[in-house]
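For this view, one protein chain was removed and the others were kept in their places.
Let's turn to chain A:
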Amino acid sequence: MQSFTLILVLLVLTVVGFRLGRGRAVSVVGGETRKLHSLPSYYGMYVALWCGIPAFLMLGLWLAFQDTILTQMTLASLPDTALVGPDGERMSDSRIGLLLNDIRNTAQGNIASASTEIVREAAAYYNSLKATGGWLLTVVVLALAVGGAGWAWKRVSPDLRARNGVELAVKVFMVICSTIAIFTTIGIILSLLFESLRFFSKVPVTEFLFGTHWSPQISLRADQVGSSGSFGAIPLFAGTFLISAIAMAVAVPIGLLSAIYMAEYAPRKVRGIVKPMLEILAGIPTVVYGFFAALTVAPFFRDSGQLFGLSISSESALAAGLVMGIMIIPFVSSLSDDVITAVPNAMREGSYGLGATHSETIKRVVLPAALPGIVGGILLAVSRAIGETMIVVMAAGLAANLTANPFEAVTTVTVQIVTLLVGDQEFDSPKTLAAFALGLVLFTITLVLNVIALRVVRKYREQYE
């Protein structure tokens, strides 16, 4: 909470800086503000920025690195004997991590498991370092704020181009904001690649991509039954493909036909009612669909299967795929609706003039003209189906079956990512790292689909505009 008070104090100082800077600008020219280069409030902002930015940067840097610095210092202060394990060897990194965790917990006053004398001493040292650091930070940050404001305040004169300075700062802020998208992409690629490479150093790429057996259990003991974790991802890809295919088989006909009806036939009134109703489907959170699939649709299929003597798993790919299809309908229909209405009327009228009926015009003229856009929309929908998580996590199975039977349970890439990463895991076991390798595959596939889809859509648009 100390940093919270500090932030408040800094905000107050910034406001004070604004008033002082503005006041000085006015008083320097004796109230004749037209002699100033900029409007008086720009001088205020100039001083406020000089007061706030360096101080907040300092504060941010400290908060980001405080933990690392303090931990390293505490670690360095520990006597060598503390780092020797019971077997007389130096502790491994993970054991040191556990020790540090213990120290941190003790320092925060949480009851740590059997804290030893060394841990308690280290915790006290950690706390004293933290307190000193906190005071040092307060002093430095306040000095920066007051110093920056004072320097800027002294510079206030009629010739100071305060507005340009302020505008430069705003512009720099905007440029930084606009690059966040790039940094996010880089962050995604780097983190996925980095962890995947660590995974592939333990499991060969070829086994991962072409292996047909997936059972990511890692043994605790060497002689355990079923100890060899195997990471052949083909069953996952097959399961993802099966569920997505079922979803598309539901979504494409319904979405496309309703889009055609809406764009070509429906009276304005019907359109006004039905379109928002379909858009409701797009706004429902996926966890709701998951619940619907797991507790309504799947039991319904299982029971009706029993009626016909079919054995349908209660985690069947059919239920997950059907509900995923429902989720994707508005996606397909709104994208198709857009491209169909974008087809120029002249083409329709030409077709009518030749004597074609409405449906013939649609099938022979409008749809071929709109096809690239529709294909693009469907590709986007496929990428959405592949990346969809909650429906399959809740309604699809966990066991990796290599089957094309929609009545059986299959698992998908996203399900496995979630099951591998939820819960307490060692971060460097192949089991957790496998999730990142799956994530990399997922990211690559959806990226390729999106790029193709966007290119197809864009190319098509250029034809008519």
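In this section, a residue touches a chain if its C-beta (ideal position, glycine included) is under 8 Å from a C-beta of that chain, and two chains touch if they have at least 3 such contacts; residues count from 1.
Methods note: contacts and distances are computed from a predicted model.
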- Note on the structure: Matching the hidden chain's UniProt record against "Phosphate transport system permease protein PstA", "Methionine synthase", "Sarcosine oxidase alpha subunit" or "Hydrogenase" returns "Phosphate transport system permease protein PstA"
- Message: One chain is left out of this view; which of A:V29, A:L75 or A:I254 touches it in the full complex?
- Response: A:I254
- Task: Write down which of A:T184, A:S201 or A:Q306 is the residue touching the left-out chain.
- Result: A:T184
- Query: Per the definition of touch given earlier, which of A:S157, A:N405 or A:N450 contacts the omitted chain?
  - Reply: A:N450
- Identify the residue among A:P285, A:G309 or A:G353 that touches the chain left out of the display. A:P285
- Item | Absent-chain interface as seen on chain A, which is shown | 64, 67-68, 163, 167, 170-171, 173-175, 177-182, 184-185, 187-188, 191-192, 194-195, 253-258, 260-262, 265, 274, 277-278, 280-281, 283-292, 294-296, 326, 329, 333, 355, 357-360, 362-363, 380, 383-384, 386-390, 393-394, 414, 417-418, 421-422, 427, 435-436, 439, 442-443, 446-447, 450-451, 454
